[in-house]
Structures are given as structure tokens and as C-alpha cells.
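Our next item is chain A:
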Amino acid sequence: MHEYAFFLGCIAPNRYPGCEASAIKTSEKVGIKLLPLCGASCCPAPGAFGSIDLNIWYAMAARNVVLAEQMGRDIALICNGCYKSIYEVNHILKHNDELRDGVNEVLKEIDMEYKGSIDVWHLAELYYDPKICGVDKLRESVTRPLTGTKIAVHYGCHLMKPRKERHFGDTDHPMWIEELVEALGAESVQYRNKMQCCGAGGGVRGFDLEHSLDITNEKMINLQEVGADALTEVCPFCQLQYDRGQVEIQEKFGITYGLPVLHFNELLGLAQGMSPDELALDLHAVDVSPFLEKIL
Partner candidate 1 sequence: MAREKNYGNPSLEGKLKDRYYYSDDTNRDFTQEVEKIGRTIAHMCYQCGTCTGSCPSAPRSSYRIRLFMRRAVLGLEEEALTDPDLWLCTTCYSCTDRCPRDIAPTDVIMAMRNLAARRDIVPRNFLKTVQAIYKTGHGVPNNDVNRAARVKLGMDAEPPTTCGFPEYIEGIKAIIDHYGLKDRADRILSEGE
Partner candidate 2 sequence: MAEEWNPKIIAIICNWCSYAGADLAGGARMQYPPDIRAIRVMCTGRIDPLFIMKAFQDGADGVLISGCHFGDCHYLEGNYKAAKRMFLVKNILKNIGLDDKRIRMTFVSASEGAKWAGVVEDVIKTVKELGPSPLKQFEK
């Protein structure tokens, strides 16, 4: 069993609890144990906090990392926004003495010290990593293959970009999440401008909703073109933008898509035999039942 401190973030536990529930259950079936990271906070939101003062962003993210350091476990998480904060701040502080000293000065006030002793992973990359799980093991864990479904993948931005600060390589034509999706028995479909942003990040969703929805709408048009049954992503914030965003697009622009949006963990949960109820799929703003009908 590979054990990790499970960093939840905000949107997964507080809006889409199915993401959290499925992450814990699905990972256990492939030998990954997610332990609660007690007292963790918002990562904090890289767009909102980082825009105001990067130093506070470093300190707040470092606090979360320190909690895991105290557990002596690497962090696993399921949100690209969290990945940006936790992975990147951990990476920066490990290599920048000046910033680390600054952060530790603040953390001293709450009896904490950032040491740089752990690493940070996205659960999806642990699934893909053959040393931890790997595509084959994931495939073996499937009991209810998603055969006959066409699933489009949204990678999101902060998991893989900027590519120099990450370790995933090609950010123009990546296929590794598609491999994961196909391991679940589904057909992955390609669509135009797959790597474009969902539109929510950088505080833009809160700053100018129409602007942010217009970006989402462009993605929705491209997705509609290829006739996907569902969109999957690895980021609850992207999920929120696509899921609630479709309702908002309907309200503001009068266009209806009705494309189910599922976190990869939710998708994996379904493939491993979890029921829709166990995933709280009723909390999704876009009805996922057309998709469920295809697999149940």
C-alpha cells in the first residue's frame, strides 16, 4: 500500500463530495491509501491569493505542506488548482532559500517550519505511474467497463503548465489521461483545442463571469462537434466551471448543451462498480443520467 496525505482543497469536499469519496475508494483498490490531512485549508486559490500577494500564497500553501511533513507522507491531491499551489510552492521553496526563509519567518509565529521533506502528486499521475499503479493495474480494477461511451478529456492548465516547471512533457498533444480513460473501457475522443483553458482560473470567474463563460462556451462548441457522451477532468474547479457553467451559459447566452461532466475519480468509481448514489452525482448541475444510462 502506498500511503499519502490526502489534500482535499475546497471544491471537492464542499461542492462535489463524490470526488472526495470516489478518490478514497478507487485508490484503495489499486494499492493507494489516502490518509486525511487534518486541518488543511484552501490551497490557497492561486488566482485569488497569488494575485494579491504571492508571499501570503507561499506561506499559506507552505502551511499545508508542513501538515503533511508532520505526518511524514507525500501529498496526493485531486485538483489542478491545488496542484498549482501545493506542488509549485513546495518546488519553489525547495530551491529558493530567500523565499523559504521568508516563509519560515511567518510560519514561526504559528510554531511551524517548512523543511522541504516531501513531494506532491496529483492522484491521476499516481494512477498513471507504473511504479505506483499504472494503466494495467487500473484496467484490472475495473468491474463495470464503460464500454460504448465516448469520453472527452479536459486536462486543465495548472497540472501540466508551464511545462518547464512540471514533469509531464508535451502540453500540446498529451494523451496520458486518454490512456487512463481507455483503461476504463471507454472510447476517448479528441476535439479541437483540447488544451485550452476552461475559463475559470486566475479569478476571472469571479471577476467577469460572462468573459469566463465565453471561454467555456468555446470549449463546449468544440466538444459538441465530436459528440462526446461525457467530459472528464481532473480538477473540481474545471468541473465546476463546466458543470455549473453550462447552467450559467443557458441563463446568460440561451444555449443548452447538457453534457455530463465527471471528475476522473467519479468515472473510475463508476467503472469500479460504485453506484451513482455513492458518488452524490445528484449534486451535479448537469444531469448525468444520459451518461449513466449508457453504462448501467
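Candidate selection criterion: all candidates are chains of the complex that A comes from, given by their letters.
In this section, a residue touches a chain if its C-beta (ideal position, glycine included) is under 8 Å from a C-beta of that chain, and two chains touch if they have at least 3 such contacts; residues count from 1.
Source: prediction; values computed, not measured.
Every candidate listed (1 or 2) is part of this complex; the one in touch with chain A, counting any copy, is 1. Interface residues of chain A, counted against candidate 1 in their complex, comprise 8, 10-11, 13-15, 17-18, 20-21, 36-42, 44-56, 59-60, 63, 106-107, 109-110, 112, 157-158, 161-164, 171, 195-197, 199-204, 206-208, 211-212, 214-215, 218, 277-280, 282-283.
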